[in-house]
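In what follows, a single structure is set out as structure tokens and then discussed.
Note that this complex is displayed minus one protein chain, with the remaining chains in position.
By letter and in written order, the chains are A, B and C; residue numbering begins at 1 in each of them.
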Amino acid sequence: MVETATKLVVKDYKSDVKPTWCPGCGDFGVLSASLKALAELQLKKEDVVVVSGIGCSGRMTYFLTPYGMHGLHGRAIPLATGVKFANPDLTVLVMAGDGDLFSIGAGHLPHAAARNVDITVICMDNQTYGLTKAQASPTSKIGHTSKSTPHGVISEPANPVLTALSSGATFVARGYSAKPPQLQDLIVRGIQHKGFAFVHVQSPCTEFHDTFDYYNERIEQLPDDWDPSDREAAIRLALTDDREYLGLFYQTERPVYETTAREWAPINDEFDVETYLAQFA
Amino acid sequence: MVETATKLVVKDYKSDVKPTWCPGCGDFGVLSASLKALAELQLKKEDVVVVSGIGCSGRMTYFLTPYGMHGLHGRAIPLATGVKFANPDLTVLVMAGDGDLFSIGAGHLPHAAARNVDITVICMDNQTYGLTKAQASPTSKIGHTSKSTPHGVISEPANPVLTALSSGATFVARGYSAKPPQLQDLIVRGIQHKGFAFVHVQSPCTEFHDTFDYYNERIEQLPDDWDPSDREAAIRLALTDDREYLGLFYQTERPVYETTAREWAPINDEFDVETYLAQFA
Amino acid sequence: MPSKNEIIIRLAGEGGEGVISTGDIFTLGSARSGYNVFTFRTYPAEIKGGHAWYHIRVGSSSIRSMGDGVDVLVAFNAEAYHIHHHLLNPGGVLIYDPDTVTPENSDAIQYPIPFNRIARKDLEFVRGKNVVVTGFLAGLFGLEPASLEDLIRNRFKRRPEILDKNMKALETGVAYATKEITKSDPFYLSETNKVGRLVMSGNDAISAGALYAGCRYYAGYPITPASEILETMARELPRLGGISLQAEDEIASIASCIGASFSGVKAMTATSGPGFSLMTEFMGYAGMAEIPLVLIDAQRAGPSTGMPTKLEQGDLNHSLYGGHGDFPRIVIAPGDVKDCFHQIVNAFNMAERYQTICVFLSDQSLSHRTETLTKPDVSTIPVIDREKPTDGDLEGYLRYLNTETGISPMSIPGMKGGAYTSAGLEHDEAGHVDKPMESHLMMVPKRYRKIETARREMEKPNRYGVVDATIGLIGWGSTQGVIEEAVDRVNANGIKAAAMHPKVLCPLPDEELQAFIDSVDYVLVPEVNYSGQFAHYLQANLNVKPVRLNKYDGLPFTPGEIVAKIEEVASHG
Partner (left out) sequence: MPSKNEIIIRLAGEGGEGVISTGDIFTLGSARSGYNVFTFRTYPAEIKGGHAWYHIRVGSSSIRSMGDGVDVLVAFNAEAYHIHHHLLNPGGVLIYDPDTVTPENSDAIQYPIPFNRIARKDLEFVRGKNVVVTGFLAGLFGLEPASLEDLIRNRFKRRPEILDKNMKALETGVAYATKEITKSDPFYLSETNKVGRLVMSGNDAISAGALYAGCRYYAGYPITPASEILETMARELPRLGGISLQAEDEIASIASCIGASFSGVKAMTATSGPGFSLMTEFMGYAGMAEIPLVLIDAQRAGPSTGMPTKLEQGDLNHSLYGGHGDFPRIVIAPGDVKDCFHQIVNAFNMAERYQTICVFLSDQSLSHRTETLTKPDVSTIPVIDREKPTDGDLEGYLRYLNTETGISPMSIPGMKGGAYTSAGLEHDEAGHVDKPMESHLMMVPKRYRKIETARREMEKPNRYGVVDATIGLIGWGSTQGVIEEAVDRVNANGIKAAAMHPKVLCPLPDEELQAFIDSVDYVLVPEVNYSGQFAHYLQANLNVKPVRLNKYDGLPFTPGEIVAKIEEVASHG
């Protein structure tokens, strides 16, 4: 059958480059969930662009076969915005670290969320700066000692899910790299969602800040009867800090920027320079 | 009496520079409330530093007699952080625009709030870019047409109070430039507050986007029995968009960064270079 | 008295008082009537208050600069009179409101007109003052009122309640000039021909040229004097299927342009100094990842926030050298408004062909000035697209193929077989990052080879002026017209001078420049900055120790300033 012949499988999305992550790194779980999500959606690899930041997490693009942009530290979201705006037919994913998205890049996420750009942002949160070898990150917990905080962290940790919710993201979820099937499902639904989707992933750094045990103890699924249309309730849950909820916190529909922006005028692709210049005659 | 002789009055804080704002500009209300707040607190002008951004709002420093830093667009908060960290005895105010704080500077406020830096940030929100002559700002409402959005704004407006609340600010209030006494009071309490205080001010731009009527209709005081210690309730109210609540939304206590940071070690101001170098011998 | 049909007019007064709008209407009216115009305007960085002025040179023959001095000063208030009256040329005209200005004795021709009183009392329309003045000028210099009427009708078409009042104000101004005063000046705008001319600002021409070049993605953040480009693109792009984004800052602006260009769409951002500095890191990314991008920097006086509404050619250094590490870049500076159209197309062509960042240096005077120009003949202005891989290339596709020209065919998302990861890390031909040292040794020269290719292929600068010149002027950017005017003037007076004004500054057309330098005895480099950035750059690259002429008061050169320096050089020679 023609159909089975063209069916895309995980291997089609996996590049020949061997991941350079440390053994056990949480990012492997994110990679495998992403590969499976792409296969589940049967996306053509030439129609997908993965934009990454700089960090261990940012190496992701090299391990995948779709188009990739390994961008600059903190700037994956605005890069991805341009990729998507220029060609809305593309599926655009951002895969970046907690430092990338919530430290140096903290100014961009709220704007992309407010615009409801139709991209899916996956935050690979390890509560540390992996690539630069173990400084504190904005999501590091109070008291965490690291190379850059020898006396312990004294800032309130960033709350990625809360930030996404209060910035106007229309899809907000949390996964865990030790639970790839659920993560795969959240990524699939994030991609399917029309609008700005944010998937927060707890993805521990086994080399410098192994929090697997910590999370294994604290994770909890959202209640079965969870109503993802209730933003206030989602915020309330995001504020809880003794439990780490997993699942789809919130989803809503709102016009997508790049669609609305093109609806402003009947499109006439040709630029008629003579007519245009006539206004200055 | 010596006491009355040294009493500082509004005039002591007002410089000789005539404000260059347009007649009726909301920023006049912020200026007068600030002057009165400084006088109410009897702060010595040499012990106050006002750090401003770039915009009509940013001109504030020139109209005041305390020390001032007219900084760069979007960077008033990190500048003020350094001013305060270097000398915690100073009273440090940030006075900046909506563009300053929530567009180009959006990445800084959450970090200063998380650190609980003991500064008071006053956002002079006119929902437009005044100084560059009327482009849309992050707080412009959907549909607002401006020079840069001839077809209308299509991004969800930023919600400064909500952002401050979800970033961990320990004091969050809203005033209105047409209500200077309340604004004065909020600024006074913001300054008195030990930690990161955020005062959102609706301060309309009469030249390009006059929203006085709009706000006059929509403002409402927080209920008398409002409990400013309830963060969830504050967030709920911040999410309301048919009414514009004024008053102190939220206040809490948390360790202040620059205090805690100095508590790490018994302080010995002298650097003994010989002892220090001995570790490398 | 012979009539003079070229006039230098300066309107001056309080910002927001109508100085700028009077200037705009009069300029456009003159241009529509077939005259050539050239303007300069400046106003305080504040919205209201402060001192603003508008300078218009208008005439029937070609006009290339602000000219020297002022023939006609319209002083809206006493401060304006005091600041500008000493600039009046002999036989010049002073127009003022006798209720606010008391001129000293001077040999200027004086026309008092109580425009404030006329507006307030006669017209009961205080804000009509500027239109009264416009009418007065039209009446005085014989400009057909018809084109002004059209302009006013257009300007107020959505506000009928004040349209009539403004028409009345215009009429009153004209009548005052023709009936209430006795014309004793020689200035008269005679009939002229109207064919095929446009009147545009630099920012208008940049936007038009960008759209013509195929720009379909724009992102920018407001900043003086670049904001009009954002505003035009926001209006025009949607109907062309493009998108314009007011980004959250300049970093996001350039980032999203790079994303869009990666997606295959021609992209541009525009800013001024502070934003340009913020874009530095991404300039290097475009250089490293080889992504075409046009970055317009409308220079204003720096450093830092500087003087946002004043002129300075102060960002050449940053264009040429800004950013960490070694990477290739194109730098282009247009010479006048017409050239803005031409050179922005060139900028896109070069960005696309050489797949890197192209910095386009306009400035406050050029972006905001209005000039008349002949309509660009677009049939002579080719549009070049980046090279894409062929089907053959896509088998075993190597994004960063190490070619002789340095140019590697660039695939775009959607192309099957073309997938690669664009990288700011050092990478090999395939884009892989695992052998950085070997890659660096191959890729650094490959990237620089594109610049050598560009140097071979690009338009070369022309020589202007007499063939046997002993003094050679080398300029860049918006000073082209004023330099050429100065050259003409000294040539007419027996000093042999010539000029060369390269538009592409990087790569530098070094052969042509060196030949020019070698052909003269003295080289003079006039530029609007303190440190002599261009002179320094020429010294580093060529065999030359130029005489420098630097101006840094925030204003453009006048031809006389350059003439004086040429004469000084000539007399020391």
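Throughout what follows, contacts are C-beta pairs under 8 Å (C-beta built on N, C-alpha and C of every residue); 3 or more make two chains touch, one makes a residue touch a chain.
Note that the coordinates shown come from a computational prediction; the quantities given were computed from them, not determined experimentally.
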Problem set entry | Neighbouring shown chains of the undisplayed chain, as defined at the top | A, B, C
Exercise. With respect to the chain omitted from the figure, which of B:Pro78, B:Gly97 or B:Pro157 is a touching residue?
Worked result: B:Pro78
Seminar exercise, completed: Answer key for A:Gly68, A:Pro138 or A:Pro204 versus the chain not shown reads A:Pro138
Problem set entry | Touch with the omitted chain, as defined above, among C:Asn166, C:Ser227, C:Ser277 or C:Asn349 | C:Ser277
Seminar exercise, completed: The listed residue (B:Lys45, B:Lys141, B:Arg218 or B:Arg231) that touches the chain absent from the view is B:Lys45
Exercise. Taking the full complex into account, what residues of chain B touch the chain not shown?
Worked result: 17, 44-49, 51, 54, 61-62, 65-72, 75, 78-87, 89-90, 107-108, 111, 258, 261-262, 264-271, 273-274, 276-277, 280-281
Exercise. Can you name the residues of chain A that touch the chain not displayed here?
Worked result: 20-23, 54, 56, 59, 70, 72-74, 103-104, 106, 129-133, 135-136, 138, 147-151, 207
Problem set entry | chain C residues that touch the omitted chain in the full complex | 45, 50, 272-274, 276-278, 280-281, 283-285, 287-289, 297, 299, 301-308, 310, 312, 314-315, 317-318, 320-327, 423-426, 434, 436-437, 440-441, 444-445, 448, 529-531, 533, 536-537, 539-541, 552-555
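Going forward, only the chains that are shown with their structure count from here on.
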Exercise. When the C-alpha atoms of chain A and chain C are each averaged to a single point, how far apart are the two points in Å?
Worked result: 42
Exercise. CA centre of chain B versus CA centre of chain C: separation in Å?
Worked result: 38
Problem set entry | Distance from the mean Cα position of chain B to that of chain A, given in whole angstrom | 31
Seminar exercise, completed: Among chain C residues, those touching two or more other chains are 238, 248-249
Problem set entry | Numbers and ranges of chain B residues touching at least 2 other chains | 103-104, 106, 138, 151
